[in-house]
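One structure is given here, and the rest of the page talks about it.
A single protein chain has been omitted; all remaining protein chains appear in their positions.
And then subunit A:
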Amino acid sequence: MVKRGSRLPRRQRLIGLWLLLSGISIFGGAVFGLWLDSIAGLEGMARLWLWLGCFSGGGTIFLVGLILERQLFTPLRHLQVQLARLVANPDARQDYPPEGWLRGLGPDLMRVREAWREDRDRLATAHAEGARSAARIRQELETLLQVLDTPLLLCDHHRRLLLFNQAAETLFEGHAGLGLGKRLGALLPIASLEDALGQLPEDGTPREILVPCDERWLHVVLRRVPHSHNETLLTLTDTTAAWSSEMGARAELAEMLPSLRRHSASLTSAADALVGVRAETPDSALGRRLEAVIDEEGQALGRQLEHMGRVMEDMHRQGERLVPLWSNDLWSSLGERHGKNGLHITPIGMPAWLQGDASALLALLDSLLPRLATHSGHSELEAEACLGNRRVYLDLIWRGHPLGEQLLDEWRGERLDALPFSPRVGDVLRQHTSDTWSLADDDGEHARLRLPLPAADRVGAPRPRTPPRPEFHDFGIAEMPAPDTELAARPLRTLEVVAFDTETTGLELRRGDTVVSIGACRIVNRRLLASDTFDLRVDPGRPIPPASTAIHGITDDDVAGAPPLGVALPRFRDYIGEAVILAHNAAFDLLAIQPPGGGIDFNMPVLDTLLLSRALDESLDGHDLDSLADRYDLSFPPGTRHTALGDARVTAELWLSLLPRLEARGVETLEQALALQASALDKEDAYAS
């Protein structure tokens, strides 16, 4: 939103002073002229000279001021803009050639500017050539890392994340602690890792540890990266399923074994004793008691064996090779394999999650499909995943009659040569505690081959994969100061900054207007991360006035079902992490995200590009976002201005343009930048008062 207070810039004040002086002088001259005229009684040329003399003072002040403004002050302001642009954006091609009395500086300034640009070009070319091979290697390594199925994290000796790959992003899907520059402790329980991290051998020998993470158990292999700045590579495996199935079943079996042994010992001892008792006294009370013992222990053994069978079946069902599979993925994979042979599979119905050994299942279906096509005489099959009780039925459907059990028996005996040790179809079915059978559809025209598989407890379609090559690493983070160093002394160029903007229902935040959208993006090591963004619509709980919709384009329908501010703010706070926040006219946006009773404190340092720009160019007009974007030649996609994320991005770009100018004035640390913007605020307050 557009929001700001106003004060009279110095230029306007000077112009006002000049016009006032000119006016007073002309008016004074007129009064003086009237007085002289009345007492002198001059006529003709003498009277004309008298009046000219009286007006000469005011006229001279006016004319000299006009000439100075046109010939000196305006060219000086243009020169100031030109210099600011040269520092902030040396490659901008919109130049203001010196004018007026500064016109003579033109050739020299052009020469300096062109020489600087040429030097920059030469440097850029040299840099590009030097970096080309490194970039190629880096790109190959990046690609390699991103296609690896093993989740990887790399952190520096301050435990800050320098790199993570796509598999790690999938593993920690939606976790606020995953982000470049964020501390490892925000992602994994650092207390569990600290000992292992502190004692890692320098030669890269790995250490393994099992750590809890939310409701999962992660097997973490840690190794120091040799010849690095004490960087540590972590490879992760989610062992929750394996542990819960293996350890749970193992524990149950281990508990069961002593009981089985006890019952068995009692049974055999009682049987032995009974033989002796019968030999001595065939119908004694002891004999009857021993018979009762045998009966009791036999039944106990039976129950234990039944329990054991269930545990074994569960173990089999939950075996770690059985992983959650999305039925549509299975069908499309089969379609790709068999499409070239003219066999087409059309998935129908609702897709479902199931558990299976993907490679074994594909090999099994690979074997069954051609047989089914041959038998049914159709090359077009339909595939459906039907939900059953704790099972998902994979059905292959054709027009015709069901298959006989004898034929299916033959198929079960076929070997799957694509798999290690060439198991039979029946073996893979047993691996999934499954079998297959054929049945006729109710319509009497179709038949299906049914393959029941364990259901997986996931819901919803799999998330689409993130676009290739988002920013997953930044080794420059390792050069940052330690996180415990005083934040104020941190150089601006190493700051992690979250630029944000809010769109609201109106400008009267103290009178009920509130947030409808929060957008933010992150800058790490002077890089604006393209994919690390926060963009959330917020339900304001009140209608959005048409006047506001006209600015940001957000309607009541757009925010229907969006989270309320009370839910959105903690998410935004999580996104910020340990960064410094940045906004243009931050006072407004801070008020927007800290409503009375909001409950979330945004108590990190706040940078404000509006105040910084005013402090840098006090004498220039126009510090609104549009003027500054034009001044620094910032480009942004059409339609993104006046959206929260779009404005946050422009603010971030503006910050990156202001950085070299701040540094050129010796403002290099956060503390200095905050002091500078505070000085602009003080002046604003002074003018306002």
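The definition used in the following text is that contacts are C-beta pairs under 8 Å (C-beta built on N, C-alpha and C of every residue); 3 or more make two chains touch, one makes a residue touch a chain; residues count from 1.
The rule we apply is simple: contacts and distances are computed from a predicted model.
*Asks:* Match the chain absent from this complex view to the correct UniProt protein name in "N-methylglutamate dehydrogenase subunit C", "Substrate-binding domain-containing protein", "Response regulator" or "Iron ABC transporter permease".
*Replies:* Going by its UniProt entry, the chain not pictured is "Response regulator".
*Asks:* Among A:156, A:231 or A:297, single out the residue that touches the unshown chain.
*Replies:* Going through A:156, A:231 or A:297 one by one, A:297 is the residue touching the chain not shown.
*Asks:* Just to verify: which one of A:84, A:171, A:197 or A:267 makes contact with the chain not shown?
*Replies:* The single option touching the absent chain is A:267.
*Asks:* Please pick, from A:53, A:201, A:276 or A:512, the residue that touches the omitted chain in the full complex.
*Replies:* Candidates A:53, A:201, A:276 or A:512; residue touching the omitted chain: A:276.
*Asks:* Could you pull out which residues of subunit A are in touch with the chain that's been left out?
*Replies:* Contacting residues on subunit A, toward the hidden partner: 257-259, 261-262, 264-270, 272-273, 276-277, 286, 289-290, 293, 296-297.
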